[in-house]
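Working notes for the structure below.
The complex appears here without one of its protein chains, the remainder shown in place.
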Amino acid sequence: MTQGGFRDALRRKHRFRPVETLPAVALLAVPLLGTDYYALGTQVAISVVFALSLDLLVGYAGIVTLGHALFFGLGAYATGIASVHGWGEPLSGLLLGTAVAAASGAVLGVIVLRTAKFTLLMLTLSAVFLAGEVANKASWLTGGVDGLVGVSTWPLLGRFEFDLFGQVGYAYASAVLVLVWLGMRWLVHAPFGQSVMAIRDNPGRAAAIGVPVLARLVLVYAVSAGLAGLAGGLQAEINQFVGLKDIGFELSATVLVMLALGGAGRLYGAIIGPVAYQVAQDLLSKDNPVLWQLWLGVLIVVVVLFAPGGILGIADRITGKAARRTARRMRPQVRT
Amino acid sequence: MGTIIDIAFQSLAYASVLYLISVGLSVTLGLMGFVNLAHGVFAMAGGYLAAVAVTGAGLPWPAMLVLSPLLVAAFAALLERALFSRLYGRSELDQVLFCIGLIFVASAVTRLLFGPMLRPMPLPPALSQQMQLGPFSFYAYKLLVIGVGGLTAAAILLGLERTRIGSMVRAAVENRGMAESVGLRTSVLFTATFAFGGALGALGGMLGADLFGLNPAYAFDVLVYVQIVVAVAGLGTLRGSFLAALLIGAVQTLSAYYVPALGTAVLFLAVFLLLLVRPRGLFGRL
Partner (left out) sequence: MNVIVPRRSVLGLLAAPALASLPRRAAAAEPVKVGLVLTMSGPFASSGEIMANAAKLYLATEGRSVLGDQRVELIIRDDGGTNPDTAKRLVQELVVRDRVQYLGGFQWTPNANAVAPLLNQAKVPCVLMNASGASTTRLSPWFARTAFTHWQINEPLGRWAGGTKGYRRAGVLVTDFAPGQDAEAAFTRGFVETGGEVVAMAKMPIQSPNFVPFLLRAKEARPDVLFAFHPGGVQTSTFMKACAEAGLKEAGIQLIGPGDLTSDEELPNIGRAALGVITAGQYSMVADRPANARFVAAWKAAYGLAPLRPNYMAAGAWDGMHAICGAIAATAGKPDAAAAMRAIAGFATEDSPRGPISLDPATRDIVQNVYIREVRMVGDEPGNVEFATIPAVRDPWKAMNPA
C-alpha cells in the first residue's frame, strides 16, 4: 500500500460516521419521556463517563484493574469536601476532582505499573481497600461510614439550580458526557492512543520500535484516573453526597462488568454496556434484587464464555463482521 | 503472659482457616494460571452443605467434616470440566469477569435456597466450650481448627515431597510445557487438583463458618482475605501459603488487639508494601 493510500485508509477508519450520532440522539430523547427518567438518565450518563475511563485502561492499554473506583472516589471526595467547606461551584469543582484523581493516578501508576498480571490485580485491589479504609477512618474529613453530608452545589453557571426533578443535573451530566466522549474519540485515534494499543498488543515490540513503555502506561493511567475522578466529581455534585461505596471494590467490579457487557476496547462498548446494565437493573431489580443478581451473574458467565466481545461483539457477528475478528478472538479488537 | 498466649491462639486458629480456604487457589493459580476469584464459592458450598446436613438431615457434624469436602470436590470437578477449563489461557479480564459472574450466581442461588439470614452451624457441645490446658483455657472448637489446619498442611507438604502425584503436581506447576512433553496428562491432573483445591476450600469454609458467619455473601466475604494470602505467598509455591496465612492471621489479630482504631488498614497497607518490594510475593518463583 502506498503511503497516501495508507493515510486514506486511516482517515476512512477514523472518520465520523452518521451512526456515531446515535448516543447523542439517545441523550436528547430522555427529556421526551417526561420528567420521570431524569434521575436514571443522569446515573447512566455518569456511569458511561466512568466506564469510558476504565475502557481506556482495560480495553486500550490492556491493564486489568480491580480498583478503578479508587479514582472515582477520590474525585468524588475532593469535589464533595471542597463543597462542604464552602466551595460549591460546579465547574471548578469538577476540575478539582479530575486533577486530584489524575495526580493520584500518576503517582500510583509509577508504583504499580512495574508489575503485571496477578500482582497488578492484587495491588489495585489492595489499593482500593486501603483507600476505602482510610476514607472510613478519616471520618472528620469524609464522614466515614455515614458518608459526606452537607454537600451543596451552587447553581450551574450561576443560573440553573439543581432541582427535584433532576432536569439541570441531567443536562449537566449529558454535556460532560458528550465532551468526554469527543475527547476520548480523539485520544484513541491520535498517535498516543495508537502507541498505547501497540504496547497492549506486544510490549516487547513496542519497546523495540522506541515507544517509552512505562512512561506511556503511566500517562494513560493518569488520564484514565482523571476521567474516573471527573465522573466521581460529577456524581458528588449532582447527588450532593459521597459515601464509602464510591471508593469501594464493589463499584470497581460493577463498572468492569458494565464495560465487559458492552464490549471492552471499543468506545461504544463503554456506552452501550452501562446503558444496558442500568436500564435492565431499573426494570428488573426493583421488585426482585435477588433474581436480578442471579440473571446478571448468568449473563456475565455466558458473555465471557460465548460472546467475549460483549453486546457489540454480538452485533458484529450479526452484521457479518465476525470473520475478520475471529483471528484475534482472545483480545478485544479496537474499533470505534 | 496469658494475653500473648490468647492472641497467638487466636492468630493460629484464624490462620488455619485462611490456609485451608486459600491453598486450593494457590494450586489453581500456579498450575493453570487461572485467577480463580470465585474460589470462595467452594468454601461457601462446603459451609452450607454442612450446616444444612447437620440442622436439616441430622447428620453428625464430624461426619460432615469428611462428607462435605468430598461432595464439593465432585462439584468442583464438574465445574472445572464444564466451565473453568474453557478459560485457561484466556485474558485476565475474561477470567476475572467470569469469576465475578459465578460469585453473583452462587450468592443469589444461596439466598433463594436458604434465605438472607446467617445460617447457624450447630457445633457438638464438646467443641463449644472452654478447655483447660495447664494454666490456660482455650476454646475447644478453635483447638480443633488449628489441629485440622496443621495436619492438612503437613499432609500436603509431605505428599508433595514424597508421592508420585505430588511430584507430578510440582512438575506441572513449575514447568507445564516440559511436564506435558514427558507425557504427563495435564488435563486430568488439572481436574484432579482443582477438585482437591475445592475440597480443601470446603473444609476451610465449614470450619470458618463460625468465624466469618455463613451467609449468602460468604464467597465475597472470604474472597479478599484469600486473594491476599495467595498474593503474599507468591505464585507457584504451595509451602508459601502456609507461612503467608500465619503471617496474615497474626497481622490481623495483633492490629485488632493493639491498634483497634486503625481497623483493616494495617493489613492492606502491609500487603501493598510487601507486593511493591516483592512483586512475586514472599516465596514466589514464577
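Odds and ends about this structure:
The first chain written gets the first letter, and so on, giving A and B; residue counts start at 1 in each chain.
The rule we apply is simple: a residue touches a chain if its C-beta (ideal position, glycine included) is under 8 Å from a C-beta of that chain, and two chains touch if they have at least 3 such contacts.
Small disclaimer: the values here were computed from a predicted structure and weren't measured.
Considering the entire complex, the omitted chain makes contact with A, B.
From the options A:F160, A:F192 or A:F241, the residue with contact to the unseen chain in the full assembly is A:F241.
Looking at subunit A, the residues touching the absent chain are 35-37, 39-40, 43, 136-137, 139, 144-147, 149, 163-166, 235, 239-241, 243-245, 285-291, 293. Although one chain is not displayed, subunit B still touches it through residues 3, 6-7, 10, 14, 111-118, 120, 122, 130, 137, 139, 142, 210-213, 215, 217, 221, 225, 252-254, 256-257, 260-261, 263-264.
Quick note on the criterion: only the chains that are shown with their structure count from here on.
Mean C-alpha position of subunit A lies 33 Å from that of subunit B. Considering their complex, residues 58, 64, 66, 111-112, 114-115, 117-119, 121-123, 125-127, 129-130, 133-134, 136-137, 249, 253, 256-257, 260, 264, 290-291, 293-294, 296-301, 303-305, 308, 330-331 of subunit A touch subunit B. Residues 29, 35, 83, 86-87, 89-94, 96-98, 100-109, 111-112, 224, 227-228, 231, 235, 261-265, 268-269, 271-272, 275-276, 279-281 of subunit B are the ones touching subunit A in the complex.
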